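Here the complex is missing one protein chain, while the rest keep their positions.
By written order: A, B and C. Residues from 1 in each chain.
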Amino acid sequence: MDYIAVQAAPIDAGMLLGQLATAADGAVLLFCGIVRETNDGRPVAGLEYEAYAPMAEAVLREIASEARSRWETGAMAVVHRTGALDIGETSVAIAVASPHREAAYAASRYIIEELKRRVPVWKHEHYLD
Amino acid sequence: MDYIAVQAAPIDAGMLLGQLATAADGAVLLFCGIVRETNDGRPVAGLEYEAYAPMAEAVLREIASEARSRWETGAMAVVHRTGALDIGETSVAIAVASPHREAAYAASRYIIEELKRRVPVWKHEHYLD
Amino acid sequence: MRVTALFFALYRDLAGAAELDVDLEPGADAADLVRSLRERGGQWLRLPPAPAIAVNEEYLPLSVRLNEGDVVALIPPLSGG
Partner (left out) sequence: MRVTALFFALYRDLAGAAELDVDLEPGADAADLVRSLRERGGQWLRLPPAPAIAVNEEYLPLSVRLNEGDVVALIPPLSGG
């Protein structure tokens, strides 16, 4: 029911969005994390994400299940990029469908916070300075 | 800076998403409200939205400004459909870009709650029963 | 003086029209407009005595003084989103 991926290919957020909702859902919330031009005030040229991919997918699947057990959610999709990313590219996308918007917001926020805390992914920044 | 529309044309959420973020943004959050197959437990055939369009756009613009004054946001887009919608169609889309995800979640939630409270739009449901 | 009243959703159904020009005494406020509509009787009595209103696209209290040419929208309970 959930679509989970840790992938080198660019993330097509519009596609995730379109495939998620069923007739029971009244809300879809899509979060995209994007590579910024600065990090802690330093100018970024680009960055690279490294993942322990099979474990990262397993932990994401676990986090999605936890979200579903806490809030009334429909389908969810969580995708994290790996490899080299330019500024403006999406590093992570989290899409949550739900009958109700409150649940969609709560589940989405839970997933991104837990992802940052628990999913084995590492960012390597290339700075301009 | 903000894209605000009350329109009869279908909402292209992927398009909103793609045009929003700048190099300063680290997060984009897109909320889509969707026509559900049931409302208060009754099966819905479809529905129609009626708007006091010029005022609705003015109030949406005001709500977006309020969100920006409270949280650090980049560009925002808020689009509400009018006319007849089928189940599964997007009735409202709210996209918020921000340097930081906390601000994006807070602003997005603020906008949908205030929209429901203040924007002159009315839903007419057609029930199957 | 003459103002234009706008009706939406269930208020439009009971008014049988989306808009209506209404003549009021100079110095009338929005409450006077609502009162004059309800005094038409019949379906008009289903209009609440104190509906939300917007004058020239801005929410204002019923005590607001109206001016010639004002557009006064009577706003039924909202259900957007």
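One rule holds for everything that comes next: a residue touches a chain if its C-beta (ideal position, glycine included) is under 8 Å from a C-beta of that chain, and two chains touch if they have at least 3 such contacts.
For clarity, every value in this text was computed on a predicted model and none was experimentally measured.
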item	value
Visible chains in contact with the missing one	A
Residue of A:44, A:76 or A:112 touching the missing chain in the full complex	A:112
Positions on subunit A where the hidden chain makes contact	33, 49-52, 54-56, 58, 80, 91-92, 112, 115-124
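Quick note on the criterion: only the chains that are shown with their structure count from here on.
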item	value
Furthest chain, CA centroid comparison against subunit B	C
Whole-Å gap separating subunit A and subunit C, where each centre is the average of the chain's CA atoms	48
Averaged-CA centre spacing for the pair subunit C and subunit B, given as whole angstrom	28
Sites on subunit A at which at least two other chains make contact	none
